[in-house]
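Following: one structure in structure tokens, then a few remarks.
Every protein chain except one is present and positioned as in the full complex.
Read from first to last, the chains carry the letters A, B and C; within each, the first residue is number 1.
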């Protein structure tokens, strides 16, 4: 039984983490921390967990945490994660960080997009990008996992087979992405106030969403050709619903392609991935909601390749993939507690 | 043409007021004030009004306001209204107050429920309760209108015929009310954050919602019998939608009653009221949404009288009835700009 | 391992049943039947189950079913259930019926409310009402379970402690209930068309919803006093959301009561029930959604007892309680696969 700490327990992804881990035969949540909710019971923060967990939030203390936990999931905002990670690793606690702090390998890119210098370059060098479908073999030995962003996973998994096989142009890829509102976190903001979001649909952060460099970086790593990096045009939109991200991706094939060949390619590429479903119909967010599945299909429309991909942003896009990483790190079947 | 000031222009009811008045042949919005948004254009606060109004928010100044406006609609929180009303009235500006400050005739009841002493007793004595269906004849001469609450109007209009005719027991009346989220205002709060409200239904303020004494007071005024006040059990609930209040009201008849007689009673009682629709079917909030109508029907179930009543909380429950009052005060047809 | 048949596999409750049973260590879904979808794969009917179940719908045949299943869950409309149950029981298959066919013990009441004669009086005499919180000891030996209605469970569990202790008047009990739309089933209807329900709130079937006699009957059984039956005024409403029922219940105490005593009573009454949560705050449907919990609290408002109770209509109100019954019938821990 592995002792687990949830650092930053008040958010939606942390609630999902706790809920999943309550059904995990090899994990026990022994520590929950929260700055703003110190002393509050976890089931007061998350009433849906009433009767299921008897734990209160404590202030973060790496040493005391390490006495009870071998792994810490960080549900913290960016910069807060890199502030606590070194201390945890010093105590021998393995870290699965759900923030963006260890995702961008180049600290100057991080500084550009997040507006802060990176303060844990050692951690940054060590971190493994926690997308099991691409980096499954590196994860078991990892001591620090950079858990991927939700838009990022949708986009990368949707494009990886095409990029890996060098089938599409590497620039001018359009990712038109649509997300439910839990992806924006639990803190109330004017633009997330119910009457502002409800019955509304809009784009936001056009041309400057922070998941853009993350998508570029990982896809470039998946298949760099002649030194040319991948460069995507990424447009996020807000959908008036709780959960789910759907990306409609438009790519230009390097040579004419047939739909069924592309579908075969996707099936082969993800043959070992238990949470990828290459579906014949058009995926809908509701079919993957409340699951850890990533659903994808491919079409050709007037010469463009159109990929439609979706997942649950809180599960496959955050807490679910985090547990997938945990499973790989601690020797459990990849699907444990996730089906 | 009457010059109109919108004092506190940033809220939802104020936006609806402006939108309605833009189509009013006898009114022109000449002043908009806002403390937190001083200098901001009204159509920046409310992008739906783009291209429709060329006005910026100014700080509140009764004297300067009075140069351009003969009437002020107050879209302010309680206590803020009674802070500005005396100065406006001193300048000869008539006031239609959408807050609760002048609704409760007894200042000790106000202090009990709102937690503040009332600071404008003179205004309180002068104020006319702005529910035209009950007080139509008092409104034309009013200089200060206490515009009723949204739950209140639904409940009172739903019960007034029964109380006026002394057909039901005066205590133990159950008002089970359900409201869309715009009723809670535009300020972001944790419990109004989209993912908290969406796909959720809950009661709140059980036994202690501030519209309770307002309902009691007005219904007691409608029909006091042997000195006995009306006393309601009022339970508000939040519905994951923008607009609309529906109240399901349960009353005990003093003697057996027939459904069709009650329906006739309602039709007669509201014969002169152009915005009341006594409907045969079961009213649904969507049929009155975006209108100034109040829809109501009556049923008898196992000896109880069940009244089902609904309206749009921002219109008939706030901005619409405010314009109805304006029309009566300034000699326009009651329905002007409201159909 | 118990072989399980899902008879009528295309509805929402059946989908939830299959999903739950996929995680049950002692059950295996071996048969799925559907009249209109014969030959269709279960994961075509329910794309969320893709990659999880490899089964196609077959026509109903009791004999062939009995070769592979020891128990059948019936997700059929009323009258269809009593048409297949005798054949199943003849084959020794135990039946958990999610329809209304075996809930009303008096066949004349059934005929009155459902408009059909009851055709399986033998089954009716044998059936056990499947509400474990009240009839836990009768369920293990049952061969035919009448799984309770969703409104019914919410209402009965909300009132049972008060009725059992004879603390409230038995008539004039108001149950104002609100339900998400999955409760109305999967068949498209004009009134369930998205733009008709969305952003709308309304009452329906006022005074004539078929769950009324079921509530009366069970509560009368819980605590008949001097031969007086319980008689409730039940008003259902439709909430624009997927899941959840919340009932606000108003009862008249026979003598003055204190809130904390009532809360203690509820805690005691449900002390052995792992899926009942007596909560201090006001329950919200979202906290019990996607769980098998029933949440309840009690307040006193102006002399009335106000009970607020909620559950997920597809789980604790249908598929979840059905598995709870299955667990009790087949010797599993009551919570197996449900936490």
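Quick note on the criterion: a contact is a pair of C-beta atoms (placed from the backbone, for glycine too) under 8 Å apart; a residue touches a chain by one contact, two chains touch by 3 or more.
From a predicted model like this one, the values you see are computed outputs, not experimental measurements.
Asks: I'm checking contacts with the chain that's been left out. Which of B:246, B:279 or B:311 qualifies?
Replies: Of the listed residues, the one touching the omitted chain is B:279.
Asks: Looking beyond the chains shown, say which of C:91, C:143 or C:198 touches the absent one.
Replies: Only one listed residue reaches the unshown chain, and that is C:198.
Asks: Return the single residue from C:241, C:310 or C:338 that touches the missing chain.
Replies: C:241
Asks: Name every residue on chain B in touch with the hidden partner chain.
Replies: 22-23, 47-48, 50-52, 199, 274, 277, 279, 281, 284, 286-291, 293, 295, 339
Asks: Mind listing the chain C residues that contact the chain we can't see here?
Replies: Residues touching the hidden chain, for chain C, are 12, 181-182, 186-190, 192-199, 240-242.
Asks: Touching the hidden chain in the full complex, which residues of chain A are there? Just list them.
Replies: 171-172, 174, 176, 178, 180, 196, 198-204, 206-207, 231, 233, 235, 237, 239-244, 246, 248, 250, 252, 282-286, 289, 299-304, 306, 308, 310
Assume only the chains that are shown with their structure count from here on.
Asks: In terms of Cα-based centroids, which chain occupies the most central position?
Replies: C
Asks: What's the distance between the Cα centroids of chain A and chain B, rounded to whole Å?
Replies: Centre-to-centre distance between chain A and chain B: 46 Å.
Asks: Quick one: chain A and chain C, Cα centre-to-centre, how many Å?
Replies: Taking the mean C-alpha position of each chain, the two centres sit 37 Å apart.
Asks: If a residue has to touch 2 or more other chains to count, which residues of chain C qualify?
Replies: Correct list: 199, 284, 286, 289.
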